[in-house]
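With one protein chain withheld, the remaining protein chains of the complex are depicted in position.
Each chain carries a letter (A and B) given by its place in the written order, and its residues are counted from 1.
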Amino acid sequence: MTADPVRRDPDRLFPADPSTRAIARDLYARVATAPIISPHGHVAPGLLLEDRAFPNAAELFVTEDHYVTRLLHASGVNVRTTTDGTTCDPREVWRTLADHWHRFAGTSSAFWLESELHEVLGIRSSLSPETADAIFDEIGARLAEPEFRPRALFRRFGIEFLATTDDPLDDLASHAALAASGLGGRVVPTFRPDRYVDPDAAGFAGNVAALLAATGEATTFAGYLDALRARREHFVRHGAVSTDHGVEEAFTAALYPHEAERLFQAVLAGTADAEQRRLFRGHMLFQMAGMSVEDGLVMTIHAGVFRNHSSETLRRLGADSGHDIPVQTSFTRGIRPMLEAFGLEPGFHVVLFAIDETVFSRELAPLAGFYPSVYAGAPWWFLDAPDAMARYRSAITETAGFYRTSGFIDDTRAFLSIPARHDTARRADAAFLARLVAEGRVPLRLAERIADDLVSAIPREVFKL
Amino acid sequence: MTADPVRRDPDRLFPADPSTRAIARDLYARVATAPIISPHGHVAPGLLLEDRAFPNAAELFVTEDHYVTRLLHASGVNVRTTTDGTTCDPREVWRTLADHWHRFAGTSSAFWLESELHEVLGIRSSLSPETADAIFDEIGARLAEPEFRPRALFRRFGIEFLATTDDPLDDLASHAALAASGLGGRVVPTFRPDRYVDPDAAGFAGNVAALLAATGEATTFAGYLDALRARREHFVRHGAVSTDHGVEEAFTAALYPHEAERLFQAVLAGTADAEQRRLFRGHMLFQMAGMSVEDGLVMTIHAGVFRNHSSETLRRLGADSGHDIPVQTSFTRGIRPMLEAFGLEPGFHVVLFAIDETVFSRELAPLAGFYPSVYAGAPWWFLDAPDAMARYRSAITETAGFYRTSGFIDDTRAFLSIPARHDTARRADAAFLARLVAEGRVPLRLAERIADDLVSAIPREVFKL
Partner (left out) sequence: MTADPVRRDPDRLFPADPSTRAIARDLYARVATAPIISPHGHVAPGLLLEDRAFPNAAELFVTEDHYVTRLLHASGVNVRTTTDGTTCDPREVWRTLADHWHRFAGTSSAFWLESELHEVLGIRSSLSPETADAIFDEIGARLAEPEFRPRALFRRFGIEFLATTDDPLDDLASHAALAASGLGGRVVPTFRPDRYVDPDAAGFAGNVAALLAATGEATTFAGYLDALRARREHFVRHGAVSTDHGVEEAFTAALYPHEAERLFQAVLAGTADAEQRRLFRGHMLFQMAGMSVEDGLVMTIHAGVFRNHSSETLRRLGADSGHDIPVQTSFTRGIRPMLEAFGLEPGFHVVLFAIDETVFSRELAPLAGFYPSVYAGAPWWFLDAPDAMARYRSAITETAGFYRTSGFIDDTRAFLSIPARHDTARRADAAFLARLVAEGRVPLRLAERIADDLVSAIPREVFKL
């Protein structure tokens, strides 16, 4: 990446073979500017409500993005604010990124950032130690302009639907205000109860106490379930379409009420051992599925990540600082109790996301290819990249086709990267479909329909939009 | 898929790159019409003996094929006969398939069905809601013609060898009659003892009792082994070349005779716990290998599937209704006791099949690349598709070459799909070989030999034909 003027390849991410590329180009052209449906992500609603200008290139693109700080950290540089309050000068942070930019070559982060600089901000030189300062200033100037504020960008990005992720006790006032603010697209909350249902979550007993207090429920398992139901209802009233469950292990368990009651009291009292806490967690995932059958919220399960692998980093930099590391994952046995109880219930939807890609062909495609309730979640997190997307489609399609997959989710808190991420998925899917057409496996006309459906009909069906 | 006349791409499944495609086309041309060797499948021998006309498009292509009913079920539609006897009107079933046909795009099922309609039945329009009725009638007319009866098709398909799968107590009269019927190719039974050796199989104790009664053996472990030996011998006399073992876990265990005797009595009495039942199962897989050393039957192990994942569906639709879901699989430690005892025995052949593709490079290629007895089974079941075949060859070949693999098996009860399945494998292998030639890794003349051997010499060697 040099100081030469950047010319983004209009055929980027398409296969090099000319005949396949031509098909990919045509398929992509159909959906390149289609409205963005983002049914799962982590943008803060306040961003769009307050509509403040973004501060500078460093905070916008580096220090708050743990995809980026992670690789800088691996290169021996910390640019995040530490718990003792040490911060770095934004311009210095940006220069550091430029110095290490070759280390990002080939990563999703590099691809997205280049898209953001070029397509969103109109930067025409490429990042290097030589250009770092000028680009920093150019970005700063752009960000001060009104058309680069969040709400203006939201409209420019063509976001039709955006789900945030929210604490069950959130009053969702921001969402209510947003809905009334005439933004254009629909912004809705997502119910994420992990810290209220996982006994190993920090402050679990206090979290549950707060939940019960907020809903006026008694400290019984039945009261606890009713409290969760009440908060889900609150989310439904504010437009929520789904719940989000982040679990290290995809494990579910059915329990008799008296067992659940006993376990509930034990986890609250802190007397439950590791196996009992696991059982409680698994039963609560089971209960969440049951509530989804009742209230219609789509359940999304993100499984298989060991959070906060480095204790010292957690202490110094806090959570979400780049050291959540995937582990071996499986679903077939672990989610069976849930599917035995609810898997055939009309209207129940559960989307299974994994980072261990071995489950794609082995479990996700077979499960989604049978249960009307199960969808194979799009490649997520570390797999949110062109090659991984190709591996996902290759592993899933021959068993489950395209219509049992979830459609793309961007899963991001980096607002400016949303179009680049969706664009990556659209290009990757066009590339995959083009190969099937070129190899005589799917007729062009059907591939066109699928390309269209992947960005609209499919996510609408899966997330009940 | 439109109502336009279908033109099947003669280069289907070949890579798009013109130079590679040209090589693939030439390699494929060598084997396109080679006789079919099908050493593992599930066609009922009665089909070929009775030679009745196939009833209609729905029964032929939809309701009896759980690959197809599975995806319809996932789409919320059941077209199978339920246990209370509810059936669906064939024409309606066919229309349902047409309505959902886009959902099959990119799957093996779609590719096979299109091949069957076009190549076997000569249907020239493609399936859609608009063409469904006409195609249903057209198929009906074809099926009434004598040249579309099973025996005529068997000859037209060029099937030289076809193995069925049979119960150990089957008298194999159908096979005897078939052999005497002048069909042409050889049709032989396969010994599948799962329900007599797995204590968790439905009716296990009764199955064993029937086995002992049929062979006049005493209810001792020695008698039980002799009974199995006798039935294997019966199969050998009827031309069987292999045994088929479907196991959730690839686990084998050596036991002292008195341990085995005690375990045998416990599993029969129903007093064995889960660990003991597992041990018995593992010991019986070990014993089956020992008997293969004695009688020369090739052992095939199909590992890693959780059968009947949905209890309610099992109750309503029966087994093999599309919800057998793979699980994590490994062989290295689990089959070691068997290989320690028999892995170096001259003439012993064991073919390892897996759906968890992680074992391809990790275990199957290294095992088959060392033990003269072990062959890496072709991609099976959900992996019986072009991309999965490419992944298999890529994962296996660099470690074990082509000659330690099993050759293609179609593993199907869908008789009409046999040519399409073998054609898929031939095209996929031609495509893979063509890439190795194009990349200067295998000389063309050797690739030609390998293409030939994959459809003839290799399965003949592996299955001792």
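In this text, a residue touches a chain if its C-beta (ideal position, glycine included) is under 8 Å from a C-beta of that chain, and two chains touch if they have at least 3 such contacts.
Everything numeric in this text was worked out from a predicted model, so none of it was measured.
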Next item on the list: Among B:E50, B:D171 or B:E340, choose the residue that contacts the chain missing from this document, as touch is defined above.
Entry: B:E340
Check: Among B:F402, B:F415 or B:F463, which residue is in touch with the absent chain?
Finding: B:F402
Checklist line | Hidden partner chain, residues of subunit B it touches | finding: 15, 17, 19-20, 328, 330, 332-333, 336, 339-340, 343-344, 346, 358, 361-363, 365-372, 374, 394-395, 397-404, 435-436, 438-443, 445-447, 449-450
Check: Hey, which subunit A residues sit against the chain that's not shown?
Finding: 1-2, 8-9, 11-17, 70-71, 73-76, 102-108, 110-111, 126, 306, 309-313, 322-328, 355-358, 382-383, 385-388, 391
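We take it that only the chains that are shown with their structure count from here on.
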Notebook entry, point to check: Roughly how many whole angstrom separate the Cα centroids of subunit A and subunit B?
Noted result: 39
